[in-house]
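First the structure, which I've put down as structure tokens, then a few questions once you've had a look.
The other protein chains are all here in position, but one chain of the complex has been omitted.
Showing subunit A:
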Amino acid sequence: MTEAVRLDAVAKDYGPVRAVDGIDLSIPRGQTVALLGPNGAGKSTTINMLLGLLEPSAGTVRVFGDSPTGAVRAGRVGAMLQESGFAANATVRELVELSRALYRDPLPTSEILATADLTGLAGRRLDKLSGGQSQRVRFAFALAGNPELLVLDEPTAALDVESRQAFWAAMRRYAATGRTVLFATHYLEEADDFADRVIVIARGRVVADGSGTEIKKLAGGRTVSFDHDGADPARLRGLPGVLDVRLRGERAMLSCDDSDATVRALLADGRGWRNLEIVGAGLEEAFLTLTATPGKE
């Protein structure tokens, strides 16, 4: 069994809303994978199904060949959820000790505290922690059992830059031990810096899957737009450097991975395109390009 996670045609509906729309996914053991997507893309829903907190409306989820709940009960999964609270009036150490006691083969307490950078806070009560500290405690709770698969849902949301760096340093130490790590984020930088593989999710579907560099190339493109004057979209798509063409009213919008070549070709074309604009496509833009449904603009 070399596969840690497998999703086959997984979908989830909330009433009439389809949050996850047919995701197929296979994550081999030992990989650090980022689930990248804008808010509302279906990342958290996917993660909750992966952990057995939600039942998929369709499709199957397997974790180490077992059902999600089975894998969780067997102590093979540790997870850090968004904004999950703690029992009040317990201390950091007590919480870590509780987590250790629930798993068969936990990490030593001192190692957990050191990894999550909590050594100085062990005696602190959980309701007396800052946001960043709480987040590190969630991380400590998730990794205490030394799980084979660690799942983190937007672990650095609400952290300042310094805490964020400290957190990723801790995460890197853990991933270096050969464990499988899956984390959700909406920062491309994080995904690129810390994951071996980036899976982009938008509108409940996988829209891209590759190394950080590959995804960055997709997301780092530019949009060239101009008054199209009734030009044929198919011809525009044939220009060098163009990935996709959309017509919006008077404007033609070209998603480009090499806008320099596209612009050179446009100028050489001799048709005198008017109101030419070149803008860098942000991640959001890239997601939209990747998920644009033809004919439904």
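Observations
Please note the rule applied: contacts are C-beta pairs under 8 Å (C-beta built on N, C-alpha and C of every residue); 3 or more make two chains touch, one makes a residue touch a chain; residues count from 1.
Going forward, contacts and distances are computed from a predicted model.
Hidden from the displayed complex is a chain whose UniProt protein name, among "Sarcosine oxidase subunit delta", "Allophanate hydrolase", "4Fe-4S dicluster domain-containing protein" or "ABC transporter", is "ABC transporter".
When the full complex is taken into account, the listed residue touching the unshown chain is A:L98, out of A:A9, A:A58 or A:L98. In the complete assembly, the contact with the undisplayed chain comes from A:N89, out of A:N89, A:S110 or A:T213.
Residues touching the missing chain, restricted to subunit A, are 51-53, 72-75, 77-79, 81, 83-90, 94, 97-99, 101-103, 138, 141, 145 (touch as defined at the top).
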